[in-house]
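Structure, as structure tokens:
Of the protein chains in this complex, one is absent; all others appear in place.
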Amino acid sequence: MNDKAKNQKDWEPKIIAFLCNWCSYAGADLAGVSRYQYPPSLRIVRVPCSGRVSANMILDALRSGADGVLVSGCHPGDCHYISGNYYARRRFAVLKNFLEFIGIEPGRVNFSWISASEGEQFAEVAKEVTSRVKKLGPARHLVKEF
Amino acid sequence: MSTPKGSVLIVGGGIAGVQAALDLADSGFYVHLVEKSSAIGGSMSQLDKTFPTNDCSACILSPKLVECGRHLNINLLTLSEVLSIEGEPGSFRVKVRENPRYVDVDKCIACGSCAEKCPKKVPNEFDLGLGKRKAIYLRYPQAVPLKYAIDPEHCIYLKKPGRCGFCEKVCPADAINFKDTAREHDLHVGSVILALGFRPFDPSRLDFTGYGQFKNVVTSMEFERLLSPSGPCLGHMERPSDHQEPRKIAWLQCIGSRDINKACHGYCSSVCCMYAIKQAVIAKEHSESGDVDATIFFMDMRTHGKGFEAYYNRARDEGIDFKRARVHTILPAANDNLKVRFAGEDGKIAEDEFDLVVLSVGLETDPQVMRLAHELGIELDSDSFAATSCFRPVETSRKGIFVCGALAEPKDIPQSVMEASAAALEAERILHPARWTETRKKEFPPERDVHAEPPRIGVFVCSCGINIASVVDVQAVTDYAWTLPGVVFAQNNLFTCSQDTINQMAEIIKRERLNRVVVASCTPRTHEPLFQETLREAGINKFLFEMANIRDQDSWVHQDEPDAATLKAKDLVRMAVAKVRGDEPLPYNSVPVTKSALVIGAGVAGLTAALSLADQGFPVTLVERKDRLGGHARKFFRTWQGQEVQSYLQELAGMVEANANIDVHLGTTVEDVSGSVGQFRTMLSDGTEVKHGAAIVAVGAESFKPRQGRWNYLYGKNPNVHTLLELDQRFIKDDPGLKGLNQAVFIHCVGSRVPERPYCSRVCCTHAIDQAIHLKEMNPDMDIFMLYRDIRTYGKREHLYQKARSLGIVFIRYDLDNLPRVSETSGRLVVEVKDPIIDAEVTLHPDLLILASAVRPRDDVGELSKLFKCAMTSDGFLLEAHMKLRPVDFATDGVYLAGLCHYPKPVEETIAQAKAAASRAGLVLSRDAVPAESITAVVNAQKCTGCSVCTKVCAYHAVNMDANSQKAVVDTGLCKGCGACVAGCRSDAITLKNLGNEQIMAAVEAAMEDF
Partner (left out) sequence: MPTKNESITQELRQKARHLLESGQVAAFLGYTSGSVPMVMKPFVARKPEDAERLEWNSFCVLNLANYLPPLLRSFEPPRRPNDPPPEGPLPKVGVAATGCWSRNMVVQVQENQMERERVVIIGISSRGMVDRKKVLNAVNHAEITSVKEEDNSLLVKGPGLEEEINRWDVIRDNCQTCVHPDPVIFDEMIGQLQGDRDIQDRFRQVEEIENLSAQDRWQWFTSEIDSCIRCYACRNACPLCYCPTCFVDDSRPQWVGKSREPVDTAIFHILRAYHCAGRCTDCGSCESACPMGIRMRILTKKLQKDVLDLYGTEAGMSIQQPLPLSTYKMDDPQDFVLTESFKGEKK
């Protein structure tokens, strides 16, 4: 995205959201069915499981210019694939700390557990993540200008 | 009987009915599923969380409902009732009345505009009246079918035609039909399964509870809705009077259960102790203030199921207060609070004040169901549950009609699911000659090979009436789609999912020679299968398809931001196009099936499972490590209903021996297993190699013999100290030494519910009490003392407990801090115990001391579970795929479990579970090939380092190291396509088909592109 657009006051960030098919994507659908409104900042990428999401994918989103990233999966214990979110939880805990260590602002990269029945919670998370990212402003650190 | 019909009627669309329907429809039978409300799902859909895993109820149930709703061989008849059933097993004539919905299900798109405009608000029965719905409504957000219905009781138009009619005016799909009328269906089926469930006990019948008088006294079902995120307070726990979060909550157990006085229900409802603990735990978790005081008032804590006792212990550790006391009065207090007056175990009266009182109401049969049962000639027992017997747990009094779930006895979800599969099995047993005769199969034309073609992508942008179009500029999105690389066609449709558009889409695919399709509309979770089918009808592989969710995740959530929503829709379409460009045709994988089964263990479970399969014509290899059939049950005297076990066992073993389809291997064990579902190869210790498509593990358990240590109680030292099974042996022999005895003492929980074996053995309370009654009947003057911790005679077994008390058998409670002490004085047994009611030591001199010792898992079960790649619990029992909804499946497809190796259980539950396991195995054995996942992991051997991260993170053991190359290889028969291995691999050596890193990157990068 060009800087002119980013400098605009009503700048709307773009946030890549990797959602697991079985819980969080369904939760996002339920937010829609229930008409919970949230900012139009999320670009949802449906993945089978939060366990499918790698550090590389998160970095790639940032490199491509995402102002923020959200990864959301089933609550621990609810994974459709038995244990995918447990591995994801370890990978993400380590990655998030690490990215913050090298200076990626806390709030750029976010994780949540949202179940298929948590439509309102999904909207809440979308709002929260958007507001955090908006406070931080456009991401620049890892953006590759092609 | 002439050739039976190949279809089955199932009455009741709760979890039991749904499970039975899926089992039958997936193994070759056509199913009519009759449900009286407007959607299936039953009571389970109303629950917030489920014990003991705290799984979200809707989350785990929904996929089953969706599957049921879409199934080609399940005819869903909602708003329907059975009027009559005539005929006999194999051929029943059924009359069903389908009440009008006033909404055309083929047209309704569930957009909700009708309900939004409907002016009539009525109490929502799904929320038990705690919330409101409109007169046109969806039963609940995830309802199946996801179609609105008009409630004729409340619809203004239907009451007074000419008035209102708003829904008809706003419906974008023209789906409202006020002229709809009831229809009668005449069905011809081979068998019937009744799964009519229960209704919660209505506590307004019990004055002392204050229910109906005080707003803050609610039933447990109401409390489920208060907790539920889709309930009336959206998961923010509020009490009814002032919508404030309750800080102090009391649960009152046994409301309408174990009460022969006021409630007239002598039985135990079996599930209330666990659901109360669950609700207390969840209430604490949900609480926004974080400090909820939870008190549970109970008589006996009945946590007798798998994982329940650990759940109870954890709840206690988390500070939930368990009070062994009977509440007798509830009075109003200031601030809408409630004063609860109760008598403790010592008889002392005390009181406490609470913000909210939850009545743990029992389960009872709905009077309407009683009437139906009567009309159908189904015998009910004295508790108004369907009468069954221990050896025939799912058979009703009418031949060919079966029962499952809470209609037969109050029970939890896994038990209901087990019985549902067992009932399906019984129907299959009658109808197996007619398998696949009435089912339908979808035929598709051969697929065009598009490998060499450059992408020719078609984009269909849906207006969804005005659901999308009123917010998103669909024409602009369509125009934009034309500009994207690879797109050769784009079109806007009013309703992309309507039948005429679907037909048109197939024509366009052929005409434009499209080889990739994107539909920008609603959610792939509900509509992807429909559009994928359209691709197949047009001769294109169904995996060359993507959806852009511009409704649920765009127009519906950005209603006030049309420009931003349009921008987002364009992004989503661009992302989908970028993704679909990389999609490749995938095979519709399947694994051919060896149509025979291996059953391991020849106890009641193994024998029952083997016969159940062999009777349907499937060859069975039955392996037993001992040199005779019968297992653990050879030591049993009788069931709790009084039927003799030994004669039954002999009959069962005789039938197995005489069955030509069963190959029995005695004194044999399993040495090695290879292969996967459909194609297992197992080596037996006698050198036989068995090829089989499915396996049932029924290896049983052992009884704990307290030869030393804390639970010894002179067992093995004094000849008059027995375990339950040893006393059964004496009963079987009709031992004359048991006559003329003066006194017997039973000690319960010997080695169960103790630190080293923290689970409850489930069967011993009932067993011990039945033995005490038998002794008492032999020697009416005998004094019998039961030293117990909690009496757990769940369900109808409670009647035995009542009988024992009425016979004068004395019950003395002890706890782990005050264990009974057993000694010997010149050969005579002395038992000392503290009686908490009289607060004094009691000394007994029994002639017989019976230890109700634990059922413990076999030590060698771990090795067997490893062979089949199955998991175990920390207690050492085998672990099913899902504690609630897959109680007889292992996580490994094609392997099932039954009996004591799963958890301690009485013979009737073992039989039901064995039949359920046979039914599940039948899903595999009844077909020539089983479908396998198409989106599977695939290894690039050039990049693989053999580091084995992928094998470690795979929950399905689908990735293994090739012995030769030392590279990862994927067993596509086992892979479920979750991608945990892909994310774990540092070398990019393993990827998911059509969900590879490159494709996900393409979508991510497309999302960020400027235009």
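We just call them A and B in the order they show up, numbering each chain from 1.
The working rule: a residue touches a chain if its C-beta (ideal position, glycine included) is under 8 Å from a C-beta of that chain, and two chains touch if they have at least 3 such contacts.
As the structure is a computational prediction, the values presented were derived from the model and not from experiment.
S.K.: Using the definition of touch stated at the top, determine which of A:Cys20, A:Leu99 or A:Ala123 touches the missing chain.
M.R.: Counting the whole complex, the residue in contact with the absent chain is A:Leu99.
S.K.: Which residue, A:Leu19, A:Val33 or A:Ile114, contacts the hidden chain when the whole complex is considered?
M.R.: A:Ile114
S.K.: Which one touches the absent chain: B:Asp366, B:Asp663, B:Asp971 or B:Asp988?
M.R.: B:Asp988
S.K.: Could you please point out the chain B residues that touch the chain left off the display?
M.R.: Touch with the absent chain occurs at residues 285, 288-290, 941-949, 952-953, 961-967, 984, 986-989, 996-998, 1001.
S.K.: Residues of chain A in contact with the chain that isn't shown?
M.R.: 55-56, 59-60, 63, 76-77, 83, 86-87, 89-106, 110-114, 121, 124-125, 128-129, 141-144
We adopt the following convention: only the chains that are shown with their structure count from here on.
S.K.: Write out the stretch or stretches of chain A touching chain B in their complex.
M.R.: Residues in contact with chain B: 1-2, 12, 14, 16, 21-23, 25-26, 28-40, 42-49, 51-54, 56-57, 60-61, 64-66, 74-75, 77-78, 80-84, 87-88, 91, 115-121, 123.
S.K.: Please name which positions on chain B make contact with chain A in the complex.
M.R.: For this pair, the touching residues of chain B are 53-56, 58-60, 62-63, 112, 141-142, 228-230, 234-235, 523-525, 549, 551-554, 556-561, 564-565, 567-568, 571-572, 575, 891, 935, 953, 955-956, 976-980, 982-984, 992, 995, 997, 1000-1001, 1003-1005, 1007-1008, 1010.
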